[in-house]
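First up is the structure itself, then whatever we jot down about it.
One chain of protein is taken out of this complex; the other chains stay put.
Chain IDs A and B follow the sequence of writing; residue 1 opens each chain.
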Amino acid sequence: MEVLLATMIGTLYAAGIYLMLKRSLVKLIIGVILLGNGANLLIFLLGRIAKGSPPVIPDNSKIFLEAYTDPLPQALILTAIVISFGLQAFAIVLVKRVFQVVKTDDIDEMNTTDAQV
Amino acid sequence: MKTLILRTASKYMLPLLLVFSVFILLRGHYLPGGGFVGGLMAAIAFVLHAFANGLENTKGLLRIDPAILMPIGLALALLSGIAPVLAVDLPFMSGLWWPDPVPIVGNLGSALFFDIGVYFVVIGVTLTIIFSISESA
Partner (left out) sequence: MLTAILLGFIFSLFLVFAGKFIKGRLAVLSALVPLSLFIYFLSFIPQISSGEVIRQNYEWVPSFGLNLNFTLDGLSLLFSLLITGIGFLVFAYTASYLKGHDYLDRFYGYLGMFMGAMLGLVLSDNLLSMFIFWELTSISSFFLIGFNNTSEDSRKSAILALAITGSGGFLLLAGALLLGSVAGTYSITEMIGQSDMIIQSDSYIWILILFFGAAFTKSAQFPFHFWLPGAMKAPTPVSTYLHSATMVKAGIYLLLRFTPVLGGEDVWNTTLITVGGITMFYAAVHTLFRTDLKGVLAYSTISILGLLVFLIGLGTQYALTAAAVYIVVHALYKATLFLITGIIDHETGSRDVTSLAGLRKVMMPVAIAGFLAALSSAGMPPFVGFIGKDLVYESTLDMGSWSLFLTVLAIATNILILYAGFVAGIKPFTGKLPEKFSKVHLPNFLMWVPPLILAVLGIIIGIFPGIINDSLIAPVVDSVGREGGEVKLKLWHGFNLVLGLSAVTLAVGALLYFFFKPSAKKEKDISKLDFIAPKSLILDFGDGFKTFSAKWTYILQNGFLRNYVTTIVLVLVGMVGYSFFIGGNGFVLNSDSFSEITFYEVVIMIVMFVAVAFVVASKSRLGAVVGMGIVGYAICLLFVIYSAPDLAMTQFSIDTLTVILFVLVLSGLPKYLDIVDYKARIRDGIVASSLGIVIFLISLAVLNEPVDKEVSEFYADNAYVLAKGKNVVNVILVDFRGADTFMEIAVLTIAALGVFSLLKLRLDKSENPKK
């Protein structure tokens, strides 16, 4: 399964970068989101994966009695997911405003700071 | 989107989802859950209600501007961090605990208040974003 997951991560990265290379702003954002998903999965995979052993201490114990999955990557990813929501929301609204102001979605037409004609 | 079924469903769903989100928040220290997830659930409940009944109705229901939840939550989280410094001269963010356990919540401590702060901030942030976008769309 690890190999499959690694393939998936590679695919998400490739797809994310491919969309970022496009000239459309909307595609750029979707690319960033895919890339973020890939990064989360990568961290998750590198913390080693295991089934059926969440990092929750059993009811009647004070410490773990059996094997448990690594809680640290999970904490990292949880924050990353929430933060990325904030980032996406801001980015998408920014794109919307940019489109209203400069009337184009083409990144190539935005590489000047001069006022729109 | 404003079908009768959805509208009726959302009327009953909202309190149910809110209670559930609080439950998720409170049990977070012992079982999966916590402020982030709880806050997101509560936000989704309100967004659903807004889809079904219109933004104005939801806002009327909320009474307060969701944006005000952000500073409240931040202040709560910060206070729970500073409390140990002020009260018993421990370092910033040390845990303070109520001696006896409480049902559902388990041990009551400053960490819970921190989580409640997170809960409020997440609701505030999400609703502010979604509401202001749907108003300007």
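Observations on the model:
Here, a contact is a pair of C-beta atoms (placed from the backbone, for glycine too) under 8 Å apart; a residue touches a chain by one contact, two chains touch by 3 or more.
Being a predicted model, the structure only gives us computed values, none of them experimental.
Looking at the complete complex, one finds that the omitted chain is in touch with A, B. Residues 1-15, 17-28, 30, 33-34, 37-38, 40-42, 44-59, 62-64, 68-72, 74-75, 77-79, 81-90, 92-97, 99-101, 104-108, 111-112 of subunit A touch the missing chain (whole complex, contact as defined above). Take subunit B: the residues that touch the chain left off the picture are 24, 28-37, 40-41, 43-44, 47, 67, 70-71, 73-74, 77-78, 81, 92-93, 95, 97, 106-107, 109, 111, 114-115, 117-118, 121-122, 124-126, 128-130, 132-137.
Following the convention adopted for this analysis, only the chains that are shown with their structure count from here on.
Centroid to centroid, with C-alpha atoms defining each point, subunit A and subunit B lie 24 Å apart. Per the touch definition, subunit B reaches subunit A in the complex via residues 30-32, 36, 40, 122, 125-126, 129, 133. The part of subunit A that touches subunit B in the complex is made up of residues 54, 56, 78, 82, 85-86, 89, 93.
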